[in-house]
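Note that one protein chain is taken out, while the other chains of the complex remain in position.
Entry: chain A
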Amino acid sequence: MAIHYARGIPSAGIFAGPVAWLLNTQINYALTPWICAHQVMLVPVIALAMAAISLFGGFLSWSAYRTSSVTPKPDSTGAGRPHRFVAIIGVAIACLFSLVILVQGAGGFIFHGCER
């Protein structure tokens, strides 16, 4: 595990972001009747946890980006280092999906779960 922290996993953000978002959507959607019945503001809490998972994937991608060789740059015409390319896409996907998760979580501050 420690080696993953040190070297990172290039594609971690690509998988962690969407999986966390999928879980966030499904768990919160399934919990809506329970939230209505018990009036517990659970949606933002779950969203925060899922955003953290997504960002952790992004962190692993970022670590992979930092530790892989510097040249050539992934967006240059002389590209050819797919690990750096995958890693930077992983960071961006993780950030985007964290944003989506947090915006979904904001719904929990507005609705009580019983509105139809």
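Here are some notes:
Keep in mind that, in the parts below, a contact is a pair of C-beta atoms (placed from the backbone, for glycine too) under 8 Å apart; a residue touches a chain by one contact, two chains touch by 3 or more; residues count from 1.
In this section, contacts and distances are computed from a predicted model.
Remark: of the listed names "Lactose transport system permease protein LacF", "Monovalent cation/H+ antiporter subunit A", "BMP family ABC transporter substrate-binding protein" or "Cytochrome c oxidase subunit 1", the one matching the undisplayed chain in UniProt is "Cytochrome c oxidase subunit 1". Set against the missing chain, the residues A:9, A:55 or A:88 yield one that touches it, A:88.
If you put the missing chain back, the residues of chain A touching it would be 14, 17-18, 21-22, 24-25, 28-29, 32-33, 35-36, 43, 74-75, 77-83, 85-86, 88-89, 92-93, 96-97, 99-100, 103-104, 106-108, 110-116.
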